[in-house]
Structures are given as C-alpha cells and as structure tokens.
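First the structure, then my questions, so here it is.
Left out: one protein chain. Kept in place: all the others.
Chain nomenclature is as follows: A, B and C, assigned in order of appearance, with residue numbering initiated at 1 for each chain independently.
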Amino acid sequence: MALTREQIAIRVARELQDGFYVNLGIGIPTLVANYVPEGMEVMLQSENGLLGMGQFPTEDEIDADMINAGKQTVTTVTGASIFSSAESFAMIRGGHVDLTVLGAFEVDTSGNIASYMIPGKLIKGMGGAMDLVAGADNIIVTMTHASKHGESKLLTKCSLPLTGAGCIKKVLTDLAYIEIEDGAFILKERAPGVSVEEIVSKTEGKMIVPDHVPEMVF
Amino acid sequence: MALTREQIAIRVARELQDGFYVNLGIGIPTLVANYVPEGMEVMLQSENGLLGMGQFPTEDEIDADMINAGKQTVTTVTGASIFSSAESFAMIRGGHVDLTVLGAFEVDTSGNIASYMIPGKLIKGMGGAMDLVAGADNIIVTMTHASKHGESKLLTKCSLPLTGAGCIKKVLTDLAYIEIEDGAFILKERAPGVSVEEIVSKTEGKMIVPDHVPEMVF
Amino acid sequence: MSGFNKVVNSYEEAMAGLKDGMTVIAGGFGLCGIPENLIAQVKKMGTKDLTIVSNNCGVDGFGLGVLLEDRQVKKMVSSYVGENALFMKQLLAGELEVELTPQGTLAEKMRAGGAGIPAFYTATGYGTPVAEGKDVREFNGRNYILEESITGDFAIVKGWKADKFGNVVYRHTAQNFNPMAATAGKITVVEVEEIVEPGELDPAHIHTPGIYVDRLIVGTFEKRIEQRTVRT
Partner (left out) sequence: MSGFNKVVNSYEEAMAGLKDGMTVIAGGFGLCGIPENLIAQVKKMGTKDLTIVSNNCGVDGFGLGVLLEDRQVKKMVSSYVGENALFMKQLLAGELEVELTPQGTLAEKMRAGGAGIPAFYTATGYGTPVAEGKDVREFNGRNYILEESITGDFAIVKGWKADKFGNVVYRHTAQNFNPMAATAGKITVVEVEEIVEPGELDPAHIHTPGIYVDRLIVGTFEKRIEQRTVRT
C-alpha cells in the first residue's frame, strides 16, 4: 500500500534529532510537526521570520501579526525569536537550519529539483524554496512517486524549470525512501506491501536496488 | 593667523544643517559637536554602533558598555539607537549619513585621501575611515595645510597609501577652505589675515584662485 | 518638519513626490505587515507605470492588489504572486511584467541596496531560470550567482510603534521585509499604529533606526488575515 500523508510525515519525523532546527514546507511537510518523537525537542523555523513556531492559535489568541510562511495564523513556543526576512534567510542560506522538508513536482538522479513552476500553466513563484534547497545540507523531499496518470516524477533529468541544481540527496515518496548518490537513485526502504518491482517500474531515472530493501514499519 | 583647532571646528559647524546625521572623526572633528548653531539639532553617529551620541558621562554615569568609536565613555541623547557594527556600516556605506568630518595626512587634486598609514612607521590600521570616505557623499577633511617643516599636505598626488580614491571634495585647513573640482583645488575662503599668496605657496597641487577669496569671519 | 521630527499629518504629504515610472519598495509578507494606507494613497493618486518591489502582490481587492485595478503597475519584483486572480490575468495578457526573485535573495537585495553593497554572490538559484544572464563564480568548490541590489525611489513601510525621530519597532511577524525596505528607499515613508513619546523606545531594541526614515505617519489598519487557522 502506498503511504498515506500521515505515514509520510511519520517516516520523515524519524529523521529528526533532539535539538534540531527544522523548516517544514507547505502541505505534507507541515504534518511532520505532529509526529515529533516523545521526549525529543525540535524548533520550527518559518522563513517569514520566526524561529520557534507553535501550534495554531485558539480563537482568542488569533493575531493578524503572527503568521507562518504559509500565511496561517500561528503561535510561538517558549524560546522563540522573531526577526526580519533578511535575518531569516541568513539562517537558511548560511546553513544553520538542521533539516528542511519540502515538496516537489520532480527530482532527478543529479539531485536536481523542480517544484515551483509549470510553464504556461502555473506561475506563482518560488517563494523561499530556492533559498531553502540551496542553503540546507540536509533536505528531505516529500512527493508522490508518480502522477495520477502514472508518469514517474523521479527522472533522469527534470523536465520542468529547476528550483535547485544538485542539492537533493533524500526523497521520500508514497512508495519508497530513496537516496541520490553518484547519479542514481538508491532504493533504501519501501512502503509496506509495495514491491521493489513496482517502485522500479514507476521510477524513470536510473535506480540502484540493494540486495535487501527493508519494508517501512509503522 | 592660522585657524585654531576651535576655529576649525566652528567653521566646519557652519556646514551643519538642521536634522543632519553626522559622523565626526577622532581629534579636531570631535570638537565640531561643541559648536552646533543655536536652534539647530544634529545627531551624531558613532561607527561602533551608536546613533545619537551624547556628551561625556559624569563620574556616576560612566558605563564600560557605552563607548564611542574613539573608545571614550559617552552617553546617549533622547532618540538614540544602538545596533551592531554591520548595521552601523550599512548606514555609512549606504550613504545615509549626511556629513562626515575626518582628519587626513594628505589630500590631492584628484580627491584622493591618505590618512591611515605611514609605511615603516605607523601601522595602526584604517578603522572605519575607508568605509566613511567611500560611503559618504558629503565629507569635510580637516587638517593642517602643511607639516611642521613646511611641506604641503595638499598635493598633486598623495605620497602615502590611500584611504580612499576620488572621494574628497571639501578640505578645511588651518589656512583655507578649499573645494576639489576637475583635478584642482579651488580656494574658496582664507583664514583671517592669511594671504592668498601664503596659501598658494603652501599648496603643492594645482590651485585655482578666484578673483575674490573671502576671509572667514569668527 | 524641523530637526528630527519626521511626523507628517496627511497621507498626501506622506506620498508627495511619487511620480509615474518610479520604483516603490514595499514591506509586508502576504497581507501581514503591509502599509495598507500608503498603498491606498498610491491608488488614490493614480500614479502609473510603477515598478513595485514586494514579496507578494496582495490579493484581489486588498493590499498591493488594488494597484492592479487601474493598471498602475508596470512591473512586479516578487517571490510569490499566487494569491491574486487579477494579477494572473494581467500577467498572462502581457499587461504586467514580473521578475520572480527568490525570497531570501529579494530580502538580501533590499538590505544590500540600503547598505551600499551593489551586488553579492549567492548559491540560491544557481542552475535555475533565476540564474539566466547572471555571472557565475566558484568559491570553495561551489557555484554561486551574482545578484545586484535593489533601491527604490520610495519605500513604504508598516511599523508598530515609532517615536518622532523615526525610530521604529515592528510587532511579531509583521516585521518581515519592512526593516530592509526601510533602508532601501530614496524617500522612506513609515506608517505606524502609534507614535510614542521620545525616549520611550529602548535604544537597544529599535528595529529601524530613524536615520533611514524620512516621513512618519500614524494610521489605522484593517489587518486582514489571509489564512485563518485555529485549533479547537
């Protein structure tokens, strides 16, 4: 079975470490905050200028001046700091964020990522995504393995305009956890009940399959 | 008579305008603060990170954490702000300071200034002077017109290592107020009782003498 | 206005001198911390052919979006413009130019503009459409692109509190792009919720020192929320 959105978030959360500063993108990445392992503390960075993002506010707490990068109303945790966009991206570009999780349209075996633009169709802009992928050492891309029409999103070469070049090393899809190394996808883990054959068949780019590919356990 | 240090400061103070942000260098420039015209407000910037520098503290007010760029203990005025060195030089480099007054060893007819180093003799460093001369539009250099041995400090070409190239337009010496334009010193005003001839004789670089050179009045 | 009193008393005075074809840098992120009334004044003035530098372009009918209604905007420099149907329409019709700029690069371009740094290198955008036509240079084995700074004829900024000297503090995440915008305008106009007595702001905690501020005005704000999310 393909992973649910929640299972994707749970699997990503296993990459967290105590004391990590983490930037979570919009969508599935946001859910990761719900699965921080017991006894572990992480601090969420929101690129509009907030370190130490808390949960959504109650009706009484709502404040138009306190939002996250998804423009959602939020709160802060104890130990938070608030700063300018320049300072926020100094943190991001300077490599101070320990883990970045974000979505994508496509990734390829060179570690390229396309996530912000479908020419002639979707021209919204890259927001902070280009800075996030260029600045972070430790990035996990979460995405569906293939489109609704079955077209692979793990490619030899991205077809869409790039968000970043050669910067992605870890991809978690609904079917598998994959690392990118020396111009190939390395199949590291598969979703429960999903066969290596299915994953390979839905992967357009070169994939290396180790002898043993453990199944994820939830 | 050559101008006294106080007269130099008084003459510079005439260039102040209400609402000016001013950076005053160490030495004679510092004295300018004592001669701000009645009814006029200026705010002093100190490049270690203080805008709105006040007078020296009383014994009771002395605080090791409140100093100016000359490392002297100071106070702040109402409306002051305190910030990092990066922010301070963003102001300076970005051209936000209205007037900069600083000393020099030499200036030349190309607007070059040498003020920080005498090779083999004095190797203290440029401090903030290079940023100040590069960042400001409106700079007044104060200096003695000639050395104790009578050697001119207003040259065709600076002999010492430069602090800045082509950035000086106004020089006030103990003998004259001079502007630099199109590769020449323009003699604008002379110290009371000092002849044009004396000034010209003590100026090594090309000097243009207008028909009328008014005497400064104190 | 005399000495260091930056306070003006009308929005007309606040935006006096704005002319067709000028570049305006605006603070704000989404609808948070945007200079609502200064934008409304620009709409009222009807100034045309503006280049607007702002992370976003508001929404239909609010924020910078209102300047699209009478086609006052020639070009937007933004990182994300996805919340605005009229924007998309004008863009696809070729009536509006957009220069998509990564958010961190945009923030840094404003800061650099205000700080006298004409250009800087960043890895952001290397190998992407953003890098097209830009210099590439290697430092320590990695490739970076050269980005030039931005300055504006005007900067319009939303603060929380200020004193008459133009010292400004921002509230919560309404800070965002405002401090950088404030440094990068030839004329910087700040509107705030409250003007406090001189000396009330702690000198060590001022976000925007008055040296960057030319005009200051107090206004009232709608503060529309873009994504109202609550927990129950």
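FYI, contacts are C-beta pairs under 8 Å (C-beta built on N, C-alpha and C of every residue); 3 or more make two chains touch, one makes a residue touch a chain.
Here the structure is a predicted model, which means the values were calculated and not measured.
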Shown chains touched by the chain that is not drawn here: A, B, C
Residue, one of B:Ala2, B:Met40, B:Met126 or B:Val213, that touches the chain absent here: B:Met126
Candidate in contact with the missing chain, chosen from A:Ile26, A:Ile62 or A:Ala80: A:Ala80
Full-complex contact with the absent chain, from B:Ala2, B:Met66 or B:Val196: B:Met66
Listed residues B:Thr4, B:Ser85 or B:Ser147, member touching the removed chain: B:Ser85
Footprint left on chain A by the chain that the document does not show: 18-19, 21, 40-41, 43, 45, 51-52, 76, 78-83, 87, 89-97, 134-135
Residue ranges of chain C at the interface with the undisplayed chain: 108, 112, 115-123, 137, 139-140, 142, 144, 148, 169-172, 175, 202, 204-205, 207
Residues of chain B (touch criterion as defined above) contacting the omitted chain: 46-50, 55-59, 62-68, 70-74, 82-86, 88-89, 92-93, 112, 117, 123-131, 134-135, 161-166
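Here is the rule we go by: only the chains that are shown with their structure count from here on.
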Per-chain Cα centre nearest the global Cα centre, belonging to chain: C
Longest centre-to-centre distance from chain B, chain (CA-based): A
Euclidean distance of C-alpha centroids - chain A vs chain B, Å: 55
Chain A and chain C, separation of their C-alpha mean positions in angstrom: 29
Sites on chain A at which at least two other chains make contact: none
Junction residues of chain C, two or more chains touched: 111
